[in-house]
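One protein chain is absent from this view; the other protein chains keep their places.
Chain lettering (A and B) follows the sequence in which the chains are written, and residue indices restart at 1 in each chain.
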Amino acid sequence: MDLTAIEIIATLAKALVVFTAGMMCTPVLVYAERRLCGFMQDRLGPNRVGPKGLLQPIADAVKSFFKEDLLPANVDRFLWIVAPAIGIAVPILCLAVIPFGASVPLTESYTLIFQVADPDVGVLYVLGVVSLGIFCTTMGGWASNSKFPLLGSLRASAQMVSYEIAMALAVISVVMSTGSLKLSAIVAHQNTDWLGVVPEWHCFTQPLAFLIFFVAAVAENNRIPFDLPECEQELVSGYHTEYSGMRFAMFMMGEYTAIGFMSALIVTMFLGGWSLPWIQLAPASGPSWIGGLVSILVFLVKWALVAFTYIWLRWTLPRFRYDQLMGLGWKALVPLGLANIAVTAFLGVVL
Amino acid sequence: MGVKKTKGPKRSAWTEVYLPEIFRGMWNTLRHIFFVKPFTVQYPEEKLKVPGFEASPPGYHGEHRLLLDEEGRPKCVACFMCQTVCPPQCIEIEAMEVDWPDRDKAPKSFKIDMLRCIYCGLCEEACPKDAIELTNQYFTISRTREDKIYDLERLTHNAPDALSYNRPEGLKPEKP
Partner (left out) sequence: MTTKTTVARTVDRSSRNMVLNIGPSHPAMHGTLRIVAELDGETITKATLEIGYLHCGFEKLAEHRTYNQWLTVTDRMNYVSALANNIGFVLAVEALLGVEVPERCAWIRTVLYELSRLSDHVMNIGLMAMDLGAMTPMLWSFKERETLYDVFEACCGGRMTMSYPRVGGLARDVPKDFKERVRFGIKGIRSYCDEIETMLTKNRIWLDRTQGVGILTKEDAVQYGATGPVLRASGVPYDLRKDAPYLCYDRVDFDVVTSDTCDVNGRYHVRLDEMREAVRIVEQCLDKMPEAGPINVDDYGVILPPKEKVYDQMESLIHHFKLIMEGMRMPVGESYHATEAPNGELGYYVVSGGTGRPHRLHVRAPTFYNYQPYPLMIEGRMISDAIAAMASLNIVAGELDR
């Protein structure tokens, strides 16, 4: 494989941009969550720090940064320190393979794709790295050497493992209908319109898989209605009880970056990625600057809608009890996922 | 008989599938985001105001003030009724003999510990001379606990613009 200089520079630049975008997920989503939660509750969210409260996340970051860095005496030191780091590293790693937009012609010979890396096994890579995210919650709870975090981390590990299976089954149907594991191929597959009217996004062609994946994604992110590991009312903060200051902020950052990543993944796999319904942004004649930049905007709008749905769900629904949650994962989603695969396979052969 | 038995909802296909009721709830929350005006009152720029009414009628149990008579002396005759009736015992009065035409005693010192006070209004009720009343001023801060022990001087000048139950239009302008 020959790597030209331009490829190396472009990849490094993209990696830097994606890393920054991943870290910026947290302030944007924290602000959005607090404001939207306020509006849903008939009140205003934070609106004093900066115009309309836009500088609130900065104030929060500064506060977390200046808090005392405690290390409780009885914790398992290495695991306790590493857990939040894994929490934030995993979603950013996953962001590397998401296609953010159609390609643009950078120079005459080189087309810039808006994806840091496009491996042939993109979907497998994503599923694998997401599994590593379980370590964050498990280690955080176990290393804290305290009962409430232990309960939280036990719940978290069981929950995340179960819902990953449901997620994978939903993804398999998508991969089957696309015929490839490459994420860019999945987006390209959705880039057409059926009869020129309805875009062939997988949320329309595979609605059940979309539903299963969405539910599993919310469960993977430990958001209400699946937020048993960290619910305040039962376990005092769950697996991040013993953390404070910057380490707690890193857990929060990891959680919000994971929400950002999952939203991006849902957009890529089910909502057509960067494609617009009737306007072709990656025409067969070749990549164009306009198409590329508009596609990034389209992606961001869709991402924002999915993230809004995450926040919307959180403040509307009560949470599941532990056994009901596991029952839903194993007894409802997994059989549905398998049925969906069977139906997709059947229709794929027949049609 | 007047007994009403309430039943929970029946579990049917509509409830068991989760989604219809979840969507109903989500629509309701969405309605709150866009169509319901926030209930927040941006204090201190705006003050609490009951919509449709002028305001609460004055009579809020806020801070105390001692009232003065025509000669500018506190009306208090140091009868100790407010001190006796105060449930947390936060009023301390010392009386002194005076030779004025309308009374024999006046307070030498009159201290109320505003942090012990429960703002119940029993002292206002107990006063036979209409000398102490609770106003609708509620927002005074201080930096030390000692600052919040109001003495005679502070109480006579406290809350000059505030309204009270007996003086719904406030103090008359000619009072000092």
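Heads up, the rule we're going with is that a contact is a pair of C-beta atoms (placed from the backbone, for glycine too) under 8 Å apart; a residue touches a chain by one contact, two chains touch by 3 or more.
The model shown is predicted, which means the values in this text are computed figures rather than measured ones.
J.: Kindly note down the residues of chain B that lie in touch with the hidden chain.
T.: Against the left-out chain, chain B lists 2-9, 11, 14-18, 21-22, 24-25, 28-29, 32, 39, 50, 52-53, 56-57, 59-61, 81, 84-85, 87, 118-122, 125-126, 128-130, 134, 165.
J.: Determine and list the chain A residues touching the chain excluded from the picture.
T.: These residues touch the chain not displayed: 37, 40-43, 147-148, 151, 224-225, 227-228, 231-236, 315-324.
Operating definition for what follows: only the chains that are shown with their structure count from here on.
J.: Report the inter-chain centroid distance for chain A and chain B in whole angstrom, where each centroid is the mean of the CA atoms.
T.: 50
J.: Applying the document's contact rule, which stretches of chain B touch chain A when the two form their complex?
T.: Against chain A, the touching part of chain B is residues 22, 25-26, 28-30, 32-33, 36-40, 42.
J.: How about chain A: which of its residues touch chain B in the complex?
T.: 36, 38-44, 312-313, 315-317
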